[in-house]
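A single protein chain has been omitted from the complex, and every remaining protein chain is retained in its original position.
== chain A ==
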Amino acid sequence: MQTNKLMRTLVLGLSVATLAACQSGPSEAELEAERNRVAQEQAAAEEQARIAEQKRVEAEAAKRRQELEDAKNAELDALKNLNTVLFDFDRATVKAEFTDVLKRHADFLIANRDQNVVINGHTDSRGTPEYNIALGERRAKAVETYFLNAGVRGSQISVVSYGEEDPAVMGATEYAFAQNRRAVVVYQ
C-alpha cells in the first residue's frame, strides 16, 4: 500500500521533469508573470504592514484620547468638588484664597471650548430678598469677570442669581451665613 503510493508519485514526478526538459528555458511571458506575482506578494505584504501600523497608531491615538478624556473627566470631577467660592458679608469681591481654584476652572474652560457653565450667585438671609437677588448677581458676575479676564469665552458662561432663596446650609448661625454667601460654578 505504502509502496504503491510512493511509486505513483515517482512516475508523476518523472513525467513532469521530462516535459520541462523539452523546453529551452522560461519564456518572457513567464518571467513577467513571475515578476508580477512576486511584486503582488510584496505589495500585499506592505499593505498588511501598513494596515497593521495604522491600527497600531490608531490604537495608540485612541489610548491617548482615552487618557486625555480620563484626565479631562478627572479634572471635571475635581472641579465639580471645588465649585464654590465664598464671600464676605455684603461683599462681592473674589477673595485671594479662591483665585487658584478659579484659575483652574478657567484653564479647564479655555482647554474645553465646548464646555459651558452657569455661575449661581447666593447670599445669606440678612437683608431683603430682592436686594439679595441683586447682591447674588453681583457675586456671580465677579466670578464671571474673573473667567473672562482669564480668557474664557463669554458664550461659555451664564449667570443666575438665587439671592437668599436656596441656602446651602439651613439656619441662622454665623456658620450657615458664611456657607451661604457663595457663588457656585455649575458645569452643564
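The working rule: a contact is a pair of C-beta atoms (placed from the backbone, for glycine too) under 8 Å apart; a residue touches a chain by one contact, two chains touch by 3 or more; residues count from 1.
Heads up, the rule we're going with is that contacts and distances are computed from a predicted model.
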Name of the absent chain as recorded in UniProt (options "Methylmalonyl-CoA mutase, N-terminal domain", "TRAP transporter small permease protein", "Tol-Pal system protein TolB" or "Phosphoribosylformylglycinamidine synthase subunit PurQ"): "Tol-Pal system protein TolB"
Chain not shown: contacting residue from A:30, A:60, A:77 or A:165: A:165
Positions on chain A contacted by the hidden chain, ascending: 118, 125-131, 133-135, 137-138, 158-163, 165-166, 170-172
